[in-house]
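Now for subunit A:
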Amino acid sequence: MKKLLAILLAGAMVLSLAACGNQNGTTGEAETKGEAESNTSAAEKTYKEVITLGYDQPATTLDCQVLVNSIQDTLYMLYLNTLVNFNFETKQIEPCLATEWSHNDDSTVWTFKLRNDVTFSNGEPFTADDVVFTVERMAATGVSGAADAKNVEKVVANGDYEVAITLIQANMDLPYRLAMPFWGMLNREALEKDPDNGYKVGTGGWTPVKFEPGTMVEFDKVESSWVWKDVQTPTKKIIEKTMTEESARSIAVQTDEIQFSYSFNFGDINIYDADPNVDYSIISADLIYYLGMSYESEAIGDDVNLRNAIAYAIDPTELMDVGFSGKGEPCKTFWGPNQYGIYTDYEQQLGKNLDLAKEYLAKSNHPDGLTLSLTTVSAFEQMAEVVQAQLAEIGIEIKLNITDAPGLAQTVADKKLDLLLYSKTCGVYGDQFRDILVYGNTANRMKYNNEKVAELLDKALGETDDATRLALYKEVQEITHEEMPCVPLFYGTASGLFRKGLSGVIFQSNTRHNFTYAVCEESK
Partner candidate 1 sequence: MNKEYVLEIEDLTVEYVVEGEVTQAVTDLNLKVEAGTTVGLVGETGAGKTTTALAALRLVPDPPGTIRSGRILVCGQDIMKLSQKQLYNVRGQDISMIFQDPMTSLNPVETVGDQITESIMLHEKLKRPQAWEKALEMLELVGIPRTRAMEYPHQFSGGMRQRVVIAIALACNPKMLIADEPTTALDVTIQAQVLDMMKKLRDQFNMGMILITHDLGIVAEICDEVAVMYAGRIVEMGTLDEVFNHTRHPYTEGLFNSLPNIKNREAKLQPIPGLMPDPTDLPVGCAFAPRCRYATEACKAAQPAAHHFSDTHFAACTAYEDPSFRIERSKDRE
Partner candidate 2 sequence: MHKYILKRILMLIPVIFGVSLLVFCIMNVASGDVTAVMGAEELDAQQLYELKESLGLNDPLLVRYVKYMWNLITKGDLGTGYISKEPVMSLFLNRFPNTLKLALGSTLVCVILSIPLGIYSAVHHGSIADNVAMVGALLGLSIPNFWLGLVLIVIFALRLGWLPSEGAVGFKSIILPAITIGTGFMASMTRVTRSSMLDVIRSDYLRTARAKGAPERQVIYKHALKNALIPIITSIGETFATALGGAVVTEAVFSWPGVGRLIIDSIRSRDTMVVVGCIIMKTIVISVILLIVDILYAFVDPRIKSHYARARKAKIDE
């Protein structure tokens, strides 16, 4: 068990969580401050009624079906529940609104049995009809789960507490997908009555009472929610604030103006080590940083030798040093770190190997080097400079094209993309890399088009036998390791700086932390 967990469990509040994971659970090896917490008795402790969270990205909507990113998902988890949940600790799907679920033999029809004791924040009971409404609304206007919803042939409620979903194409990953926060269950009556605010009605432990887009969101506790059946917390209100300046946000934790800051500058760790009132947690995240090489770039095209030459000229540790003060895990394969079916023991391991790189370059169409453009977003500019310097060592001159997300989309649309330094969240289910490896999806900015890979992924999706499914995914990774559409660089980290007294937060490697059960002691 993690050292931190042992210490915190010895703390006064013993929180046994029936449903959704446990307190301050962290996944992967966690790096924390680790000093033993002074063991004051429960009576003396007073708890904050309001907990304030500081995030760097603005929350711009509360309609879970419109937008997906780490801040939006974090908020959805407060006021919405999904049918099932994924426990990042045990790597298993756990019941949430649905108590049981099963699928027919070719995994095209999934049936879910629902809890019968759940009510929405507007008092309406949670029934199968709400599940039908949510899936239909996502299919009609949704963006976040549009890909899943399009694959749904029909969704039928059998009675109040059972629902059957029929898929067009079989998909073993459906439960993992439905565990995503943006698949929170919405209430039909609320949305039909008030389409503009109905999506704020959820079954979660909290409900948004004040929303200033891009600035702050305020949640009040919903005492009636089923979430509080077995566990009570003294917190009455949770506030999320947008604080884009990282150093100011970290200072706000030290002055107790906010109790949690999402991500902080690892370069300043020594300051936070010295501050007795704050604690931090850095966990490896399901976030892969890669160097994509576009097939629409005349210079690169499908020149495998050039691609491998570039791959072996990059030293990811230097990128991690510059970007994240050395924090992170170099990649061994183009796959998620906790993703089902990861395969890493190739005989030619990744990592900087100048001789090999020069060998490949000699065999490529541009033996004496060439000039390429490297596109990235401004947040990664410093790392892009490192790539620029590293590729210069093998005679590849890099012109940097720093832009923002829409600018990147435009560069891809204008077919002006050569190299792309970007990141991708990668979940735990097998099919996660479909959007980047299969031609036609937005995430596949490299326009990688390999029927074999697409075929393998489709087969794996419906494959019920575990061993065969793993073999299929192994073959996919071997192909990408060979053809190198993207150079996998390193896995990022999810970090948080918080008050010493904060507990009950479930840190999750997909960077969406669950604050439902957050509790914070009043600092002395």
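A quick word on the picks: all candidates are chains of the complex that A comes from, given by their letters.
What we mean here is this: a residue touches a chain if its C-beta (ideal position, glycine included) is under 8 Å from a C-beta of that chain, and two chains touch if they have at least 3 such contacts; residues count from 1.
Owing to the predicted nature of the structure, the values given are computational and were not obtained by experimental measurement.
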{"item": "Identity of the candidate that touches subunit A (this complex; choices 1 or 2)", "value": "2"}
{"item": "Touching residues on subunit A, where the partner in the complex is candidate 2", "value": "54, 58, 60-61, 63, 66-69, 72, 141, 143-144, 146-147, 150, 196, 212-216, 241-245, 247-249, 251-252, 254-255, 257-258, 403-411, 413, 424, 435, 440-443"}
